[in-house]
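These notes are about the structure you will find just below.
The other protein chains are all here in position, but one chain of the complex has been omitted.
By letter and in written order, the chains are A and B; residue numbering begins at 1 in each of them.
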Amino acid sequence: MKRFLALSLLCGLSVGPSFAQPATTGPMPVPPTDFATDARRSAYLARANEVLQWYVDSVKPDNPATFQSAQIAAKLARREDAAAVSARIVELMSVPQSQDMFWMFPWTAVSYLGRDQLTPAAKAAIRGQWKTYFPMRGDTENHWAMYYASLYLMSELYPDDPADSWFNGKSSAENRAEAKAYLVHWMDLATTIGQGEFNPTHYIGEYAIPMLYLATWAKDPEMKIRGHMKLDWLLADLAENTLNGVLRGPNARTDDTSVLQRWLALSSYFSWQCFGNTPPPASYGGFGVWFAVAAANYEVPEVIFRLANDRSEDFLQRDLKRSRRKWRYSDELMTPVYKTNYMRRDYAVGSYQGGMTDPIQAHVWDVTWAVPDPRGVHNTMFSVHPYASAQAMQMYFTELPDHMLALLSSQGKPSYDVPDKILGCSPYERVFQDLDTVIALYDIPADDRYPRVNGFFSKDLTDVTPDASGWIFARGGNTYLAYRPLAPYHWEHLLGYKQLPSKVGYKWERIDRGEKGDKLLVSPHGKNGTIVQAASVGEFKDFAAFQAAIRALPLEFKLAPVPTVKMRTLRGKEIAFTYGQAPKVDGKKIDYAKWQLFEGPHLNAAKGSRKLTITQGRLERVLDFNTLTITDRVTP
Amino acid sequence: MRLRSLSLGLLAGAVSLAAAPAPDFIIIANINRNYVIGSKIVTLNGLYQRDAAGAWRHFGSNDTSLSAVAFDPRDHNVIYTAALNGLWRSLDGGQSWRMCNDWSLTEARDVAVDPNAPDTVYLAVTDGVAVSTDRAQTLVRRENGLPGRGKYTQAIEIDRTRAGRVLAGCETGIYLTEDAAQHWRRVFAATDTVNDLQQSPHDPRVWLAATQSAGALISRDGGVTWAAFPGVPAEHALYNITFDPANPQRLAIGSWAHGVLTSEDSGATWVARNAGLPGAHRVWRVGADAAGRLYASVFGETLYVSDDFGRTWQPDALAGSLVNQFLLLPKAAN
Partner (left out) sequence: MKRLMLPHLALLTAACAVAQPSVEAPPPSRAPVPDAALRREAYHRRVDEVLHWRASGAGRPDPATMDMAAIAIKLTLREDLDLCSARVIEMMKDPGTGPFWMFPTVCVAYVGRDLLTPGARAAIRNAWRTTRQLRGDTENHWAMYYTSLYLMAELYPNEPAETWYSGKSSEENLAEARDYLVHWIDLTTSRGQGEYNPTHYIGEYAIPMLFLATWAKDPTMKQRGHMMLDWLFAELAANTLDGVLRGPASRTDEGSVIERWNSLASYFSWLLFGNTPPIGGYGGWGLYFAPLAKNYELPEVIYRIATDRGGDFVQRDRARTRRFWRYSDELSPAVYKTNYLRRDYAVGSTQGIMNDAIQGHAWDVTWAEADPRGKHATMFSLHPMSSERAMQSQFVTYPEPMIKGVTFEGKPSYDSPDKVVGVSYYERVFQDLDTVIALYDLAPGVRFPHINGFFSKDLVNVTEDKSGWIFARGGNAYLAYRPLAPYHWMKYLHRNGGWAKAAEDLGGRLLVSPHLKNGTIVQAASVGEFKDFAAFQAAIRALPLEFKLEPVPIVKMRTLRGKEIAFTYGQAPKVDGKTIDYAKWKLFEGPYLNAEVGGHKLTITHGRLERTLDFNTLTITDRVRAN
């Protein structure tokens, strides 16, 4: 369970340099209007340089602790202070290293950025650690992407070194072959049956950065173009899933903060850096600098840039993804994830079909709305079953059952085993979405650890109105929302977490923000459900008219023997959805088996095709991993 | 590019000339020496009109590339100029202009307006002929009967007695249309370019042509048949030819090699009239005004004028000019 490494690195950096970050603390970026190549390019490079400048400025001559790998990389990227950088590297490399693949990729970047700047001693110091330090490979796809991309590039940088000069006892050629074989396998998997860690709020960095490094530094033209194509692929996926630069919809893996404040995620750094349409998080997300140091070597394809910035038309995108690997207690190693995202100017609705994708960090569905400035805003509505299970953990991890739940809290996941948690997926949740209607049904066994459903009601909602009809109406930004719990409920304050100083693992205390804080709709019933519908304020004369329209919609449901709902949506669709059965729309069954890898107006790929077509207006870019071909087309 | 007289009023010759109001005397003059694309234009070039005091007054755009000008006989504010870019038209006396052609037409050599169908404009270009029937708002090629190659058209002249009757001086000879360029037929074969065509202001049946390698030609049947003037040498290019509007017997030719050649017996005999012209008297154009004064534009020098039909010459105003056309423009119908 190595993900906490990512968080710790992120947190470590974000509390590092403590002075102004212009884009983070400044006003909201103006949405791009000039799409000319020079305007886009100069703004992109200026953003990358802001990051580098911030890190360069963070070095305090009298405080070596402020002169770490990120500052070193930033200086090398700007070709500054090569001598001082070399000396500092020798110092840093003179002590035992740690952080595994989170050590590997930064020092790979430093090695390449410094290949024509560092002293032989500094180069040798880094190279020496690749013999003496034994980084772990980790247990997640993002770990492996970082590990193998780093190993690949270092073995290309030192192409003919013998086995005894590498930590793993393999020669450069062996390491290169192993790394290439895995990376090709991973790309093959991701381009045929979908991303594993799909729509990640933070982990996009752990993929985008290694891919940028391959695209920039790989000598083998095949790996170079693969890196380039996969980076395009990742950013196209990000562009399509963001509204005003903020990532929306379900996530394979997120955290307690990002699931509420959708903007506060590393993905927002990438939106800022690549699309210029939202502020970056503090410290540029911590990992941002590692993209920035090589950003000049990549140009965001115009079709992707426009896809991220043009929300003049509503669109529905359906994608196929993968669950995390299930080592046991599952008939399949990786189960398919059917992801839906409906994007409108004022709000987004996203979901997957429910069930287990990741043991701890998944987020299944939500309705999120656009706000003028997303910083500090909890612009989301959703419900979850707070599932905590040692067996579920064992499914994914090579652990024994008994100590798992307690261990998690001390490893940085205090919310995993609490009844009021809002993060995570459940084997007892089934979700169906049609446009901007979501139905989540729950059939939680009575002996489940927490047989209840938590509905999240943001501090930023206005006009929250429980209605006699059973609907709870509210407004978020320019979006009207209707939330229908299918079983009795009560309200609780959602308690926050405050980390306490601790020398042994993490310690936390819960914080009650009172009436000003977020609220939890708690429905303590195993057979349960939630219906949410959304609409733009502009679609109705006023709030009352929206409420009337919702009330007027036929709705039948029952909870036993299993929850079932029949309803007409605001969009006039007749939905029939029974827990454990395929949903029906206007009498027609949804056949998930027919879902493509990507299907929508902007991203399209057939399952198994290894070929993604990105479309925006008259621009088209095709990434074909079968022929290692990038094709840019303009339709007349 | 040559003297053109559109005047129906001139049909009766000198007598009616006296009765008619004096026509305007307009030239196209380039003063900017050695202009090449990209260099700075440092003088006023293009259209000049002689005022009552005998001074040359510039009007219209400053364009070094004009080769010919034509006016709407009903309204002289409507001006057409053939130029490097193609055809420029002004509807306001030269204050503003429209480039009437697109990229498919370029390097216009000559332009003419049909006096009997004044909305119809003929444009001679490097690869044929284009026609407009709406005052050059739109232009279409009308080349049926012109050869696929060999239709470089240097001169286009309209028979003032009949609408749609037009002669074109091309690389491969003189071509005639009698249906407004719907059909052309060759009436004289040349191996090189026909440089100039003129209809007599005195007798519309009489036409003259100056050619590059076939000497000077005359037609007495409205341009259907042509004969060379025996007294005019053919071994060098003749640039233009002109009538004297004041005297039907007088003709003049401009030539780089021969300078000014004149005839005072309707072309029976010809004499070189270069005394007083400078240097090698490389004459670019000759022209005559309503009073019969003869003008010669000398390459690399300036404009000269003769009050005795070439026997003596004096420099005119507009120092350093090279004239591409002399135009006698009768007062507008309105």
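Please note the rule applied: a residue touches a chain if its C-beta (ideal position, glycine included) is under 8 Å from a C-beta of that chain, and two chains touch if they have at least 3 such contacts.
Not measured: the values here are computed from a predicted model.
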Original post:
What chains on display are touched by the one that is not shown?
Top reply: A, B
Subject >> Of A:P27, A:P501 or A:P636, the residue in touch with the unshown chain >> reply: A:P636
**OP:** Please pick, from B:D127, B:E143 or B:D244, the residue that touches the omitted chain in the full complex.
**Re:** B:D127
Original post:
Looking at the whole complex, which of A:E222, A:D467 or A:E509 touches the chain that is not displayed?
Top reply: A:E222
**OP:** Among A:T37, A:S312 or A:T398, single out the residue that touches the unshown chain.
**Re:** A:T37
Original post:
In the full complex, which residues of chain B touch the absent chain?
Top reply: 33-34, 36-41, 61-65, 67, 84-85, 88-89, 96-99, 102-103, 106-107, 109, 126-127, 149-150, 152, 171, 192-193, 195, 212, 236-237, 239, 256-257, 282, 284, 299
**OP:** Kindly note down the residues of chain A that lie in touch with the hidden chain.
**Re:** 34-38, 41, 112, 115-116, 216-217, 219, 221-222, 224-225, 294, 296-297, 299, 302, 617-619, 627-636
